[in-house]
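Every protein chain except one is present and positioned as in the full complex.
Take a look at subunit A:
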Amino acid sequence: MDADEEAYILLLLSDSNLPTGSFVASSGLESHIKHGFGNGNIMTFVQDSLGTYARSALPFVLDAHRLLYHHINSQDCDLEFLVNNLVALEELYDSMTLNHVARRASKAQGVALLTLYTKSFMPPSQSSESLERLAQFFSKYKTLVRAERAHGHLPTCWGVLTAGLGLSAERASYLHLFLHARGLLSAAVRLNKIGPYNAQQLLLHQVRPLVTGEAEHCRGMTTGTVRTAPDLVDSELFEAHRQGSANIWPLGEILAARHDLQHSRIFNS
């Protein structure tokens, strides 16, 4: 993919008109403010939310991206192998996302991304073998999600969508975090917490180093192979665990889970 092509895909995916349903998600911001935490600077919420989301979701974005990238570029492509691995990866994400509000929001946005591919990004005609493989995969996976045999979570679906469009894993992570942060700021505008000019100012100056830093920090992360039981106290085991997904903000979890308890609310999460 050349630079022009990549730039065009990035523009397309960062369009706020993209029908992903993200406009109904505040990722816990509405509940945060309602619970009396919104008196300080909005950037502290953005930083904490972005930090914990990066650390819990990016290993899944990266692994899903790897899986699909391997599928398109390997000689012996095995659709079943890809699908089974992706289903297992999503099972892990689902069992790690214990907050039911976040789980619901993630699934709603994930399936929207799959629909986006099948309805909008599918290649017009069978132009090449790898594009055909992609078309096959996305149709099959969407059917599985519809049949509730796969979860269709946001990070994993973002990983396969971006790999399918030819973006690198680094670009995919970076854009994912940017969109998360932008979503928070646009929710903050709708909640009347900040003005629209301020939101753009923050996006340009304050959000950028955070997105860059978090993406860099999580660069090599992976969910790892699934281990069922620790055999012995060994450093390798601890290290294997530590490179994976983690929740670093328990306060955010509680507040986000309490979203549905709000007497009145305008967002779905």
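As a convention for this text, contacts are C-beta pairs under 8 Å (C-beta built on N, C-alpha and C of every residue); 3 or more make two chains touch, one makes a residue touch a chain; residues count from 1.
Definition applied: contacts and distances are computed from a predicted model.
Per its UniProt record, the hidden chain corresponds to "UreD-domain-containing protein" from the list "Nucleolar protein 6", "DNA replication complex GINS protein SLD5", "Trafficking protein particle complex subunit" or "UreD-domain-containing protein". One of A:Ser27, A:Asn99 or A:Ser173 touches the chain omitted from the figure, and that residue is A:Asn99. Interface with the hidden chain, as seen from subunit A, comprises residues 31, 33-37, 39, 43-44, 47-48, 51, 55, 91-92, 95-96, 98-101, 148-151, 205-206, 208-210, 213-214, 217, 226, 228-230, 232-233, 237-238, 241-242, 244-251, 253-255, 257-258, 261-263.
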